[in-house]
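Here it is, the structure in full.
Note that this complex is displayed minus one protein chain, with the remaining chains in position.
Letters A and B mark the chains as written, and numbering starts fresh at 1 in each.
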Amino acid sequence: MSSAQFVQYLVAGITSGSVYALVGLGFTIIYAVTKIINFAQGEFVMLGGLLSFTLIHSAGLPLVPALILSIIAAAAVGAAMYLLAIRPAKKASVVSLIIVTIGAAIFIRGIAGQELTKAFVRTPSFSGEQSISFLGAHIDPQALWIIGIMVVVTIILHLFLNYTMVGKALKACAINPVASSLVGINPRTMALIAFILASALGGIGGVVLAPLTPLSYQAGVMLGLKGFVAAAIGGFGSPVAAVFGGLLLGIVENFAVAANWGPFTSSYKDAIALVVLLLILLVRSGKLAEEERAG
Amino acid sequence: MNGSVILETRNLTKAFGGLIALDKVDLSIESGKITAVIGPNGAGKTTLFNLITGVYPVSGGEIYFQGALLNKVPAHKRASLGIVRTFQHVYLFGNMTALENVMSGRHPRSSYGFLEAALRLPKARREEEAISLDATKYLNLVGLGTHADQDALSLPLGQQKLLAIARVLATEPRLVLLDEPGAGLNTLEKRQLSDLIRNIREMGISVILVEHDMPLVMGIAEWVVVLDSGQKIAEGTPAQIQKNAKVIAAYLGEDME
Partner (left out) sequence: MLARLKRNWLYLAIAVVIAFFILIPFGWFLGQYTTLMIFIGIYTIVTVGLCLLMGYTGQVSLGQAAFFGMGAYISAILSRTYGFNPWLAMLVAAAMTGAFAYIIGYPIFRLKGNYLAMATLGLGLIMWILFRELSQFTGGPDGMSGIPPLSIGGFVFDTSFRRYFLVWFFCLAVLLISQNIVRSRTGRALRAIHGSESAAESIGINVTHFKVKILALSAVYASLAGSLFVHHLRFVSPQSFDFLASVKLVVMAVIGGLASVWGAIFGAGATRILSDEILLRFGEWDVIIYGLILVLVMIFMPEGLFVKLKEVFERLRLRYRQRGTEP
């Protein structure tokens, strides 16, 4: 592999990894605050992409307002999902909640397909199509936008969680829900905020990804899964770990395909994330079992 | 001490990461007696139960049951050896009736499997009849015979605890570990509980009891072991324990009921 190719694959890996990181952050936040795995997480990415396309092309909105509106809309859907589907089912078993989030995911996906579009859509790049030359490799400027925005978002999130009242309350709720409710933090409000945050993060992911990669209404499934893997690598604990997990997955994915290992042709690319997922679950299963016992 | 020893621990230790829950505890539980394990909160009493029943692996030391080493025996095999327990939070099978809960307790004393069940072979039908009859017997023993077909969780707490005891008795145990059986019961229920525990002893079953209710414990225990911060600090008859300075000091650190 030449150095130019190496850089190419590395950047591609970091780019997709950044999107996985955003999704993984969403998973982590919701899980930390509510102990729920939100199977619909990937759909918010899809919504971000499809909504921005629809707003730009059907509603004729200029770029920036369309993007912002899409993110807000994704967050609104997240809030609606929590209020209409999750909160009423809160007392249900883990299995029931899983089915509820899957149902919500299918519902959102279906509505998007019906009401927005069934086609693959691409939105205009933020800063033009001229590829940037770097160490011999050709890099799409959108990739830099994706990576940059992910970094900015992560920093803002970190500041939010550690230096604002709401953010700190969210963290407290994640660490000890009982104690935090005793000091006046309402767990239901925190859960709502967690869902809004997570869906906004997903929306941002979709909004920045759509100019680079065509998305369809089905995109949420694999994106969600890969975001879950990112969060799983990070142990569902800290946001930073989820980001690390996302980047790791993106890089591994791209290099495995590049290296053409055995069955890892590009059609098997998705399988890589699945294999990583199973490996992590297997490795962690010992630790998870201990958690369950002690808990 | 006379009589044989049914359960013995030597240097029993359990550590969770850096936290030492049990620290080189030596116990010698006499067969056919009611032994109480008491101590302030966090003393390691439930951890002790979890080690004896195999829920946690041992960090150090050995457990001997009727002379045989217990350490490597998997948790689910211990019931057929004769060791069972009840739980602080009861843990009844909520998706079953009271009778079905006790019938589940017959699991280690019955043997037909998937195939016999699937085809309803004669062996399965015979054993089912026996299971049903035996379970009814144990249900009557704790006085819940009339509630056989009620949903287990629809019973009041006191009766739920009795049901849990019936369930473990159905396994025909040699040793029963009762984890805070009196918690949440009123005075009358506690009296019925004491009578039941004495009945169990009369059946030849050894009992180890973890309890916070001192009058209850002192009323039925024949031997008392006191744990504090993972170590055994005293043991003796109820009378001896009540006068033991170390025990009183340990409890002064927290409220005695």
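One rule holds in what follows: a contact is a pair of C-beta atoms (placed from the backbone, for glycine too) under 8 Å apart; a residue touches a chain by one contact, two chains touch by 3 or more.
Note that the coordinates shown come from a computational prediction; the quantities given were computed from them, not determined experimentally.
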Which of these, B:Thr13, B:Ser80 or B:Asn244, touches the one chain of the complex that we don't see?
-> B:Ser80
Of A:Ala92, A:Val151 or A:Ala259, the residue that touches the missing chain is A:Ala92
With respect to the chain omitted from the figure, which of B:Ala21, B:Leu48 or B:Leu92 is a touching residue?
-> B:Leu92
Sole touch to the unshown chain from B:Val55, B:Ala183, B:Met218 or B:Ile233: residue B:Val55
Which chain A residues would touch the chain omitted from the figure, given the whole complex?
-> 36-37, 85, 88-89, 92-100, 102-111, 113-114, 221, 225, 228, 232, 263, 267-268, 270-271, 274-275, 277-278, 281-282, 284-286, 288-289, 292
Which parts of chain B are in contact with the chain that was left out?
-> 53, 55, 74-80, 84-85, 87, 91-96, 100, 103-108, 110, 112-114, 116-120, 124, 127-128, 131, 167-168, 171
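Assume only the chains that are shown with their structure count from here on.
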Go ahead and note the Å separation of the Cα centroids belonging to chain A and chain B.
-> 48
